[in-house]
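The complex appears here without one of its protein chains, the remainder shown in place.
Lettered A and B in written order, each chain numbered from 1.
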Amino acid sequence: MSIEVRGISKHYGDFVALGDVDLSIPTGRLTALLGPSGGGKSTLLRIIAGLEVADTGTVEIEGVDATRLPPQRRDVGFVFQHYAAFKHMTVAKNVAFGLEIRKRPKKEVRAKVQELLELVHLEQFADRLPAQLSGGQRQRMALARALAVEPKVLLLDEPFGALDAKVRKELRDWLRRLHDEVHVTTVFVTHDQEEALEVADEIVVINHGRIEQVGSPEDLYDEPANEFVMGFLGEVTTLDGHLVRPHDVQVHTSGERGGVPGTVVRALRIGFEVRLIVRPEGAADEGSDVVVTLTRTFARSLGLEVGTPVWLEPEQGARVVPVRRAPAAALDGDVLGAEGALV
Amino acid sequence: MAESTLTRRGRRGPLTYVLRVLVLVYLLLLVAWPVSLIAQRALLPVDDPGGLGPFLERLTEPSTVYAFNLTLTVAFWAVLANTVFGVSISLLLVRYRFWGRRALSVLVDLPLSVSPVVVGLALVLAYSSTRGWFGDALGSVGVQVVFSTPGLVLATAFVSLPLVVREVVPVLEEIGTDAEQAARSLGANGRQTFWRITLPSIKWAVLYGVVLTAARSLGEFGAVKIVSQGAEFNGETATLLVQNEYGAFNEPAAYAVALVLVLISIIALVVVTYLRPKEDRA
Partner (left out) sequence: MSTPTLAATAPGSGPAGGPGAPQRGRRRPRGVEALTPAAGLGLGVAMLWFSLLVLLPLTAVVVTALEGGWGTFVDVVAEPDTRAALLLTITEALGVAVVNVVVGTVIAWVLVRDDFPGKRVLEVVIDVPFALPTIVAGLVLLSLYGPRSPIGVNVVGTREGIFLALLFVTLPFVVRTVQPVLIELDADVEEAAASLGASPATILRRIVLPSLAPAITAGASLAFARAISEFGSLVLIAGNVPGETEVASLRILKFIEGDRYASAAAVAFILLLVSALVIATLDVVSRRVARRG
């Protein structure tokens, strides 16, 4: 294991940022810390980097107890959401900073900087100032700067959070490819489940200062440990007091096989799929509406349209998680509203 | 940004012009005209020989040269002390949390609100050899503070104390800690982070503060008047000389020195105006 975190807690006044967290991060993998804003994932990353001091617990990096080490002696590369560019230095000087601090020979520094700038495709910008770069370029510079000192682990705090959607997607793919080339143990923080699912080898879901689940993207999507994880990764809908993925809901046009009776109140065609909003029998308002997604062909074969009576049941073998409380309160309002996207 | 409704719509009532003229007249009568008259008085005195020659002669009188030398010496030490103090206290106020921090940040501004005469009085009451609290102690080690150069430095440093702090604190807050933390994570220790990252990011603010401090130090009068002997070749700074010469009915000399001080202030002002935009560019 590359990073061993044991019993870490951190409070800000009354606010519990992290409560007794244990975590092992494997060597050479790309791990995402995923969770909603304020859930403690950035704090955990900063504690690993030594930028913040935990109230209790220990951090071990590559077998060395780093709990009491200052950041400059932890051998970690850190990339900040807002780039933290050294604005008064050129791109090349930024990248060279860590090496110059370590008093490496000039020739070696120059070669290493050149190599890294090529790696992040900024070789033609070496003499520019950060202010003359775009956001995506600045973040690549920051990455090169962090990689220059050959850190044992690379930590990225919402690295793409400040970029616009298109650049974010490009950089995401690029980070994945970069990691396949460099193989340094990498941990990045994100609140974007799509980003985590797409890029990471392993995902750690953090909420309210607790780790909810650790696993591969497939594990988390197919076998969420609880309703929070299920709601946070991918779409969910509530059917008969259970959380279920909208595409895991079976639709029948007759009630002979059972299921929850209801009526189609809306049918939206979105690309190749059809999204049905079904209001269960006896429900007064949209509060308990169920979302179902089907292929167009299937929807057409059933002749579904607004007003059609239908019976719904979860697919055989689909992951279903019971809702503990009323749907609105079951998940954190912000989580569901933000990423769980019912409609 | 902040294009005004008035100018953006090009809708200018007569009131706009009335206000404009009002402001121009007020500033002309209060500032521009009197200040420009200084040059005339210095170069073309009413009853004395005019021209550049006599003007320079007045400035090269030994007592005048002494006064400028003393002023420069005092300003140098005051600026040095306030720069070191100002940068340190700014870093402490912005980057650390400690008991009494808020109180300190209010107190640091205090010297700007204290009357220069009170500053002088305060220093006399604390350090004068005859009646100061520490007079005896200082006297026994042979140091005279008040009525000698150290007193002038203290008085000058007192009145210009907050100027560097006020420039540096907002910039430190603005630049945030990301870059410093990045430097830390790249292996820089505290000293390296300060010299390579923090200081370069605040250098314009520091310079700005230094210019303001220097201008204020060169021109300080009230506090200096109280703690100085104020006599020719004996603690007479440039500003004291202006008063003394004017009082001795030697107006041309007073105006000559005053013109130099005016020019220094205006140069400082222009430098500072020129420095400002640089900060935004960073």
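FYI, a residue touches a chain if its C-beta (ideal position, glycine included) is under 8 Å from a C-beta of that chain, and two chains touch if they have at least 3 such contacts.
Everything quoted here is computed from the prediction, not taken from an experiment.
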item	value
Which of B:Leu43, B:Val262 or B:Leu275 contacts the chain that the document leaves out	B:Val262
Chain B residues touching the omitted chain (full complex)	2-8, 13, 16, 19-20, 22-24, 26-27, 30-35, 37-38, 40-41, 46, 81, 85, 88-89, 91-92, 94-98, 104, 106-127, 131-133, 154, 157-158, 161, 166, 176-178, 180-181, 190, 215, 218-222, 225-226, 239, 242-243, 246, 254-255, 258, 261-262, 265-266, 268-270, 273
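Here is the rule we use: only the chains that are shown with their structure count from here on.
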item	value
Separation of mean Cα positions, chain B and chain A [Å, integer]	53
Residues of chain B defined as touching chain A within the complex	178-179, 181-189, 192, 196-197, 200-201, 281-282
Chain A to chain B touching residues, read off their complex	49-51, 70-74, 76-78, 80, 82-89, 97-98, 101-102, 131, 142, 145-146, 148-149
